[in-house]
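The complex appears here without one of its protein chains, the remainder shown in place.
Chain nomenclature is as follows: A, B and C, assigned in order of appearance, with residue numbering initiated at 1 for each chain independently.
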Amino acid sequence: MASNSFGDIFRITTWGESHGKAIGVVIDGCPAGLDISEDEINMALARRAPGKVYTTPRVEADLAEIFSGVFEGKTTGTPISIIIRNKDADSSQYATIKNLLRPGHANYTYIEKYGIFDYRGGGRASARETACRVAAGCIANKILQHYQIKVVAYIKSIGSITVNHLPESVLALQTATQLSPIFCPDTIACDLMRAEITKASEAGDSLGGVIEFRVEDLPAGLGDPVYEKLEANLAKAMLGLPATKGFEIGEGFTAATMQGSMHNDSFENAQEGIRTTTNRAGGTLGGISNGMPLLGRVAFKPTSSIKKAQQTVDLAGQAAVFQLPETARHDPCVAIRAVPIVEAMCALVLVDALLRNRCTRLG
Amino acid sequence: MASNSFGDIFRITTWGESHGKAIGVVIDGCPAGLDISEDEINMALARRAPGKVYTTPRVEADLAEIFSGVFEGKTTGTPISIIIRNKDADSSQYATIKNLLRPGHANYTYIEKYGIFDYRGGGRASARETACRVAAGCIANKILQHYQIKVVAYIKSIGSITVNHLPESVLALQTATQLSPIFCPDTIACDLMRAEITKASEAGDSLGGVIEFRVEDLPAGLGDPVYEKLEANLAKAMLGLPATKGFEIGEGFTAATMQGSMHNDSFENAQEGIRTTTNRAGGTLGGISNGMPLLGRVAFKPTSSIKKAQQTVDLAGQAAVFQLPETARHDPCVAIRAVPIVEAMCALVLVDALLRNRCTRLG
Amino acid sequence: MASNSFGDIFRITTWGESHGKAIGVVIDGCPAGLDISEDEINMALARRAPGKVYTTPRVEADLAEIFSGVFEGKTTGTPISIIIRNKDADSSQYATIKNLLRPGHANYTYIEKYGIFDYRGGGRASARETACRVAAGCIANKILQHYQIKVVAYIKSIGSITVNHLPESVLALQTATQLSPIFCPDTIACDLMRAEITKASEAGDSLGGVIEFRVEDLPAGLGDPVYEKLEANLAKAMLGLPATKGFEIGEGFTAATMQGSMHNDSFENAQEGIRTTTNRAGGTLGGISNGMPLLGRVAFKPTSSIKKAQQTVDLAGQAAVFQLPETARHDPCVAIRAVPIVEAMCALVLVDALLRNRCTRLG
Partner (left out) sequence: MASNSFGDIFRITTWGESHGKAIGVVIDGCPAGLDISEDEINMALARRAPGKVYTTPRVEADLAEIFSGVFEGKTTGTPISIIIRNKDADSSQYATIKNLLRPGHANYTYIEKYGIFDYRGGGRASARETACRVAAGCIANKILQHYQIKVVAYIKSIGSITVNHLPESVLALQTATQLSPIFCPDTIACDLMRAEITKASEAGDSLGGVIEFRVEDLPAGLGDPVYEKLEANLAKAMLGLPATKGFEIGEGFTAATMQGSMHNDSFENAQEGIRTTTNRAGGTLGGISNGMPLLGRVAFKPTSSIKKAQQTVDLAGQAAVFQLPETARHDPCVAIRAVPIVEAMCALVLVDALLRNRCTRLG
């Protein structure tokens, strides 16, 4: 029921509004004995933050503080509480628009649901909430690294521009992604995308995009039939992110246009053990990982906050025009900042599946 | 943790293997006072069963028996146990192929996970498991109907053929879908699809497809931030179905190619209250229903079981050829039979959200 | 939320009314690879059934059928569905009393809660429901035995008669309990208890009792801080049994009368490792098992169904007298039949804790 928690064994609970005192996450079920430091979490947060090219001008000095669960540098098995203080929160600009339904935003639905909404900065519905997922995902990722599992996400497309060339190895892919100002490992596509973004931004408009994720060296056997399939939990994780509209695993919607003889992956006995000669399935069969790379994609809509004037109504139902103040923060493509968040959600799903899998056999 | 349960308040637990004695579902949390009969459930099962054109020749007289939770025709609030006996289960043909890894199937991953697999008829990984979802979905749907909420799913595309014309009203859509032998409400597309299916079937091959679902008269306010967004639970529900590879809400992956000014839906004060002039979002904002029709799609891969010979290995790692026996059941397009199952999962997610929503305000 | 499920990883879901077609249990999360047969389950059920001295004359040929989850004699990791058909259910006698509120029974509260009640034989509130716990507990117990963990429960007191002498070893205790017609390992107390029961029975009355449970060779480290303490889950398990009114661990309520210097157990380094010289704590410290025997007690009220006339009202609020028909089944002391059920709940809690504990460290 708890709608602000995610995961079963490695379980996170996040809290906080965009313009409240702070946001935070409690991680329950992290195995004891893991080395962890605030620095590592802050480095993960920095990737998501606006040193990068296209993002809101808000200067978020997102500094995570660990309040519990770590003793002498190691996790103890007790809940890890991480708090990120909010700064630079000028709520005054929201006062003028608080009674307007914002196209593409959640203020209308929150009010319909709860009868009350902390409208300042988007409140709980703000993308700022995802910083806590990144903090928790950083710890999840450390566990995966302990088992040599590698997760990477990157921009696959923005608007009509799609990546053409990707490095084969996951390490090269990670590096190329990290070097890109927009997390796009294909430098040619990256330049085209940046031009598109600039154009949209100058027009007061925004762009959507697709993020691809890839996981390597994942052992076979993760994921649980029937409702807890690995891709089911990944889909829930991704569609639980703000601005997401679609999820695919393997060939995804393209699979729906294929024939079985084209889509089925043949098995072979390779040097590294049994594997499939192709990976159209995207790393799972029957909802359980098959030892091949896990591969999927997430669709993000264009940023809802645009500077163009939009028709709307106010809470009383009177027609009105909504226009973001000139000085308002503006992020022309939310997909870019979402790359580390997709990685984080991936890591959270996988760690949970990894721990659950310990209980599968009598042993 | 329980991986064979779905839902929180209206919670189903399914069990059973394809060639075991029976399959079944326990529904816990169904509100008391609902009229329900075995006949209604059996009618729902019949829609999924093979009186329809393209499906496996297995004659499944899927007759549901209610074993508990209903007294004098009404639900009592105690768990409803429904059992569907398995018949016509000739497991002998599976003996010859039990040591082969089946391309596109789950036998390899189940063995990797559990060290043991009931291979007969696909065991727990068989699509037969979904009959229980349909039985439970029938009861969920009755609750939705009690609140005038209408759910319909239909074939949107098969292979390269896509539906062009859909009735506007949900009732007309339901009727057209029901009349189609392949749940396709567009009769022209239907004919083209049937020709494609026949061709694939004759070639011993199979086709993928996309199912669209549509929910009307859903009240605003359903779905919970942040991890239990309505579309997040729908995505999990759908990706937990066998053979699914993708999920979309609203414009889905197309949204990723749009600009904000194109994608945002404007609000207006219409006769029926506040609504949006367009519905690109697909019925939710911030993960909460906004009173507009809920609209999404699910991608199904082509049936894994094909009659063409396929390269594979056996459990010992020796190269082998897998070929389905000539006499084996064969379903050239799993998406077709999945239509009532998508409807069922939709209904299960919505009933759960509806009940959860009762706890949202102080009242 | 699901109120008919118990346990997290090893999770049971039970269903069924006393006079319905059957009762049953679905076990989700049982590790793969465990040998299990219907015979074993039926032997466990037989212990609970009325070959024993004082119980209702209803001839329950409680035969469990395994419907899923076991293949070639071994669990496969998929849900195990067990069904026990109801027989000999004459509901006619209940028709005459269906409108009376039965003192000590649940028909009033069920009607207040649900507005409807399957009154026949007590419906879902019947102690018959516990047979499913015994069936599931049998499988849980097999897992414990795999790890050499031994569980035993026995009658500690009935009415005013209390056991004085208990065998020291758990095996002798199990044997003495098994040999007793009332699960009382102290033969002298047993005789006194039987005399008391006969007296109460002849007077149309009933007696309460206390069951003690004891677990040996339980490893240290089971149970989770802070809300999932081992004794917290045991307490919930026991107070979820019909007719229970109290739970104790270790010295229990006696501890409240002691001084710290008397109650604290000193640690020593014994041959078998670190242990405490006494075991007043009853096997846990801070909610986590400490390697000492787990020891607790459960209080059962006297059977509510008695043959003496009792003042009550009917559903319309009219004063009435409730009197059980002369021919009605009658069990003068529910605590006796509850002994295998307490054992079963113990085993269920411990298996769940054992599996959860696999996820505690990084490893």
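Basically, a contact is a pair of C-beta atoms (placed from the backbone, for glycine too) under 8 Å apart; a residue touches a chain by one contact, two chains touch by 3 or more.
Everything numeric in this text was worked out from a predicted model, so none of it was measured.
J.: Just name the one of C:49, C:215, C:299 or C:339 that touches the chain not displayed here.
T.: C:299
J.: Can you tell me which of C:96, C:164, C:266 or C:327 touches the chain that was removed from the display?
T.: Of these options, the touching residue for the absent chain is C:266.
J.: Which of these, C:170, C:192 or C:285, touches the one chain of the complex that we don't see?
T.: Checking the options C:170, C:192 or C:285, the one contacting the hidden chain is C:285.
J.: Contact with the hidden chain only, please: which chain B residues?
T.: Touching the chain left out of view, chain B contributes residues 1, 9, 29, 31-34, 75, 77-78, 143, 146, 225, 355-356, 358-363.
J.: Name every residue on chain A in touch with the hidden partner chain.
T.: The missing chain touches chain A at positions 1-5, 8-9, 11, 13-17, 20-24, 26, 28-29, 32-33, 65, 67-69, 71, 74, 76-81, 83, 110, 113-118, 123-124.
J.: Using the touch rule from the top, list residues of chain C that touch the missing partner.
T.: 1, 3-6, 8-9, 14, 101, 103-106, 108-110, 112-115, 124-125, 129, 157, 159-160, 200, 205-210, 220-222, 224-229, 231-240, 242, 244-253, 255-269, 274, 276-277, 281-282, 284-291, 299-306, 308, 310-313, 317-319, 335, 356-357, 360-361
Following the convention adopted for this analysis, only the chains that are shown with their structure count from here on.
J.: Which is it for copies chain A and chain B: same residues on both faces, with over half shared, or different residues?
T.: Comparing the two copies, chain A and chain B contact each other through largely the same residue numbers, since over half are shared.
J.: With chain centres set to the mean of the C-alpha atoms, which chain is at the far end from chain B?
T.: It is C.
J.: Rounded to a multiple of 5, how large is the rotation, in degrees, that superposes the C-alpha trace of chain A on chain C?
T.: 180
J.: Roughly how far is chain A from chain C, going centre to centre by Cα mean, in whole Å?
T.: So the centroids are 46 Å from each other.
J.: Find every residue in chain C that makes contact with two or more other chains and list them.
T.: Each of 1, 9, 29, 32-33, 77-78 in chain C touches at least two other chains.
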